[in-house]
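Notes for the one structure printed next.
Only one protein chain is missing; all other protein chains are in place.
Labels A and B are assigned to the chains in the order they are written; within every chain, residues are numbered from 1.
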Amino acid sequence: MAPRYAPNLRSRLPVVALLLEACFILLFAFFVDISEGIEDFPHIYAVFQDVHVMVFLGFGFMATFLVRYGFSSSGFSLLVAAMTVQWAILMHGFLLVPRGREMIAVNMQSLVFAEMYAASSLIAMGTMLGKINPVHLLIMALLEVTGFIVNQWLLQTLLRVQPLQSMMLLHIFGAFFGVMVSCVLYRKGIEPVHEKEKLHSKSGLFSMLGTLFLWIFWPSFNSAYLFSLHKINAQFKTVCSTYLSLAVSCVTATSISVLCSSKGKINLAHVQNCMLAGGVTVAVAISVIDQPWVAMTTGLSAALISTLSFRFIKRHMQMAFDCHDTCGVLSVHGIPGILGWCIHLIIQLTISDDFTVAVRFAVYHITILLTTVAMSLAMGTITGILLKWKIWRPPQNRKCFDDQAYWEVSSQLFCT
Amino acid sequence: MAPRYAPNLRSRLPVVALLLEACFILLFAFFVDISEGIEDFPHIYAVFQDVHVMVFLGFGFMATFLVRYGFSSSGFSLLVAAMTVQWAILMHGFLLVPRGREMIAVNMQSLVFAEMYAASSLIAMGTMLGKINPVHLLIMALLEVTGFIVNQWLLQTLLRVQPLQSMMLLHIFGAFFGVMVSCVLYRKGIEPVHEKEKLHSKSGLFSMLGTLFLWIFWPSFNSAYLFSLHKINAQFKTVCSTYLSLAVSCVTATSISVLCSSKGKINLAHVQNCMLAGGVTVAVAISVIDQPWVAMTTGLSAALISTLSFRFIKRHMQMAFDCHDTCGVLSVHGIPGILGWCIHLIIQLTISDDFTVAVRFAVYHITILLTTVAMSLAMGTITGILLKWKIWRPPQNRKCFDDQAYWEVSSQLFCT
Partner (left out) sequence: MAPRYAPNLRSRLPVVALLLEACFILLFAFFVDISEGIEDFPHIYAVFQDVHVMVFLGFGFMATFLVRYGFSSSGFSLLVAAMTVQWAILMHGFLLVPRGREMIAVNMQSLVFAEMYAASSLIAMGTMLGKINPVHLLIMALLEVTGFIVNQWLLQTLLRVQPLQSMMLLHIFGAFFGVMVSCVLYRKGIEPVHEKEKLHSKSGLFSMLGTLFLWIFWPSFNSAYLFSLHKINAQFKTVCSTYLSLAVSCVTATSISVLCSSKGKINLAHVQNCMLAGGVTVAVAISVIDQPWVAMTTGLSAALISTLSFRFIKRHMQMAFDCHDTCGVLSVHGIPGILGWCIHLIIQLTISDDFTVAVRFAVYHITILLTTVAMSLAMGTITGILLKWKIWRPPQNRKCFDDQAYWEVSSQLFCT
């Protein structure tokens, strides 16, 4: 007979987390230093804090829509992000910063990068939320970041892609990685919809809060990298384009949600998720968006495709491909990311006079996408197989989407 | 027999919103450009983000006190603000920026202005929240912004009022506009208090959260305009005055709320709303407030009058003038705004030596107020009459203050 209680993580979570933490501290002791002499520190600090709020509060609270899974959504996001930023500082320093024999520098730029890597792992995590335990989530996040940084290294070294452009692929990489893990780890028992996978009006407001912080600070997220380079004009354009795109995206997502509903009602999930699509699409295509109306049209098409995908493709994915995507990551980050990539290609081809140059750019651009998608799917498959190992004690189907499996929910928490 | 369901908005909301959005994109394509060469962009960006949080999160969450109307309060505020900022960039550029034949520039200053216009429309919207549908709200907000910008144009062109001063009339304009719309659209069936117009302890905390963001970032709101002009001394004084005024305002509102209660208890609605009054009053009188104690006294008197008005005038307005004001906008923005205007007048008369100059100033100052109030009441009347048209499908009385009329509240939102 199956055990009645969720598997006890006492011998797993602390061991894995504290061992990793000890390794990180050792690696930091030998290889990392706080760098001096940053002149423009106060400028970037405010933008960094915006991104910090997004990563540690926004993503976690956005996922609190699962009414019985609020502590886990916010708490595990926090835990995963806190581990990921440390690992990302190390990996990024080892692979992507040319530094000779010097120590890896911790500065505002590397912290901004670390937070963006953490964001990509939180995106991937969104597909699996509620179905695996925190040890799974930790391992998945660290492997995702490793894969994404290796992918960046490949792109920058072999294809000479600009760092900004390769970084902005985080949405595509995270989404496809997560979807692949979700396919590999598909559970038979929980389709079509788990009984606890539901939303309540109050958890909806917490989720709204997280989403709003993401939406409000998204211009900072897209421009944080440029801030750290002091490219004032580029960062200003990025901020404005993202702002306008998000504004249009929000209006469009609401409208399409009503259009798709037979009763003419708005679906909160569509609004919350799909209004972010404009930010994703603009991020991927940012280097070619110059005009406000282009940004706005991008936002409109992103929200349109994202909402339709959320409405029609999400359930189809589950039935056709055995892929259950808790937060709809594919519709919010994956498909809008691909759309942004297409818009980048189209605009670049339009402004190109020379046919040979255009073809060469198209091939180059397609190679970047294919490399990233292939890498993310491969890493996702490996991660999924690794997580299938029973040693990590996966929760039973009955305990999915439930805080009780991991959190003491006695009513007198503060006194025990 | 009346229909049992709320009117289906499928043929209204998407059509209106997407059509407007398409017009906006067209207008942006022909008339708007992202301007280059902003030198001090990083400075103003942090302040802009504070205002951004206030407009898109603060106002919406402040209105979530309506326990069954949380999705609508936050979601419709978001939708309305996202549309309004686009329209405000256009209107402001056409009417208020001298630019010859050049394109309208999108820069941090125009974005800050756009957010302030959006704030004024959200203030107006506060009077009608829960009683009209989102199409109504959209039209009302766009007309409010149009009216307010035309009013600014009148004041700046005919009376040569400083832009800062005319902008700060947004509280007065928004409040009186909203109150007028509310009078015109008064519904017989919902007095004295709608059964669903109530607050629950949990929705009270969401509302507290929104209010706190407004309260905390109000110094940024009052000084954002000056930031964009790099008037460091003025912006510093504005920040300090607003900060002190708000601190005193908060203490006073709580005290007066206890004093007015026969049981000696605090009314959360009084605290949340009236502690903001200090920020409103200081904003209107900002150009003459130089001393900390003047700012503090302003905050004290603002909270005093606002709390008394909230406690005694709000219900009276409904009975005497058929004006139901959901969020108590008149008490929070209207009357404190007028008080700020009075304080401005009094201080200016006090420091004036010459009698003739003083009289001339008084006449000038009164003209500004009267023009604004007349304009807001006129626009409010027109808007109210326009919204009475049945084509917009107003909700039935039974469906007021209820998310179910507009939102899919099945418990499995993410899966449909």
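The rule is short, and it goes like this: a residue touches a chain if its C-beta (ideal position, glycine included) is under 8 Å from a C-beta of that chain, and two chains touch if they have at least 3 such contacts.
Predicted, not measured: the structure shown is a model, and the values here were computed from it.
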| item | value |
| --- | --- |
| From B:Glu21, B:Glu144 or B:Glu197, residue that would touch the chain that is not displayed | B:Glu197 |
| Option from B:Leu164, B:Leu229, B:Ala247 or B:Leu377 whose C-beta touches the chain left out | B:Ala247 |
| Option from A:Phe94, A:Tyr186 or A:Trp407 whose C-beta touches the chain left out | A:Trp407 |
| For chain A, residues in touch with the removed chain | 5, 8-11, 13-14, 17-18, 21, 24-26, 28-29, 32-34, 36-39, 41-42, 45-46, 49, 52-53, 56-57, 60-61, 64, 68, 70-71, 74-75, 78-79, 82-83, 85-86, 106-108, 111, 202, 206, 209, 403, 406-409, 411-416 |
| For chain B, the residues touching the chain missing from this view | 43-44, 46-47, 50, 65, 67, 192-193, 197-202, 204-205, 208-209, 212-213, 215-217, 220, 227, 232-233, 235-237, 239-241, 243-244, 246-248, 250-252, 254-256, 258-259, 261-269, 271, 275, 290-293, 296-297, 300, 314-315, 326, 328 |
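Here, only the chains that are shown with their structure count from here on.
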| item | value |
| --- | --- |
| Separation of chain A from chain B, taking each centre as the mean of its C-alpha atoms, in whole Å | 35 |
